[in-house]
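A single protein chain has been omitted from the complex, and every remaining protein chain is retained in its original position.
Our next item is chain A:
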Amino acid sequence: MMAAERNTVSCYLDEKTFRLCCQRFLQHSETIQDGWSWEQIKGTDEGFMKKTLLIPVKSSILNKQHECSIQDENMETDDIQANVEDETAGVQAVCEIHAVLRYEYHVLYSFSYQIPVLYFRASTLDGRPLSLEEVWSNVHPNYRQRLQQGPWDTLTQQEHPLLGQPFFMLHPCRTEEFMKPALDLAQAENKRVNYIVTWLSVVGPVVRLDVPLSYSTEVSAPD
């Protein structure tokens, strides 16, 4: 391996830098209409970034007991692709009907970990919250296998620290493992990165939140 000396960069983020990174992130979001907003908690100086997405998924990721209602909902759309091989077989077995889920993402600062944390909640269009199992089914296949090696402390249900409502959260304990290489690399090139851009580009896609490439070049690091 490389024997070159490395000045390691801290993977921690102080709250002020968190806010500055978010500010710049939000400016670019505004420019490309990427849908992020800042939510301030009334009467405090705490806040978070928020974005809502509608995500089409195969309804097979939803629990069987709910599939019927989803099928009825979508009967009138053009999205249905019935691929019934055997007319007498149950429709659920071979039909690939698409459902639309609503994902709401929040980027919060964790004072205890001193890094950002991604919270999200997911529901069907008729407002039914997804179960942990269903959310798991919708984790991006690129990450699903490894995440399932130890799901209990990776994707968990948590009370939102600022709203007090039940959310899902990607546990931040492993953040250093993917932030450190990126931060070290940038430092080796004498570049500074916007922590939020780098961090979200890694964690977002795990739970179906993509960060457009332009963030990588258009969002600067705070001074």
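One rule holds for everything that comes next: contacts are C-beta pairs under 8 Å (C-beta built on N, C-alpha and C of every residue); 3 or more make two chains touch, one makes a residue touch a chain; residues count from 1.
FYI, contacts and distances are computed from a predicted model.
Taken from the listed names "Translation initiation factor eIF2B subunit alpha", "Auxin-responsive protein", "Cytochrome c oxidase subunit 7A2, mitochondrial" or "Ubiquitin-like protein ATG12", the protein name that UniProt assigns to the chain not shown is "Ubiquitin-like protein ATG12".
Screening A:C21, A:L62, A:A122 or A:L183 for touch with the missing chain picks out A:L183. Considering the complete assembly, chain A touches the hidden chain via residues 1, 140-143, 145-147, 149-155, 170-171, 173-174, 177-178, 180-186, 189, 191, 193, 197-198, 201-202, 205, 210-211, 213, 215-217.
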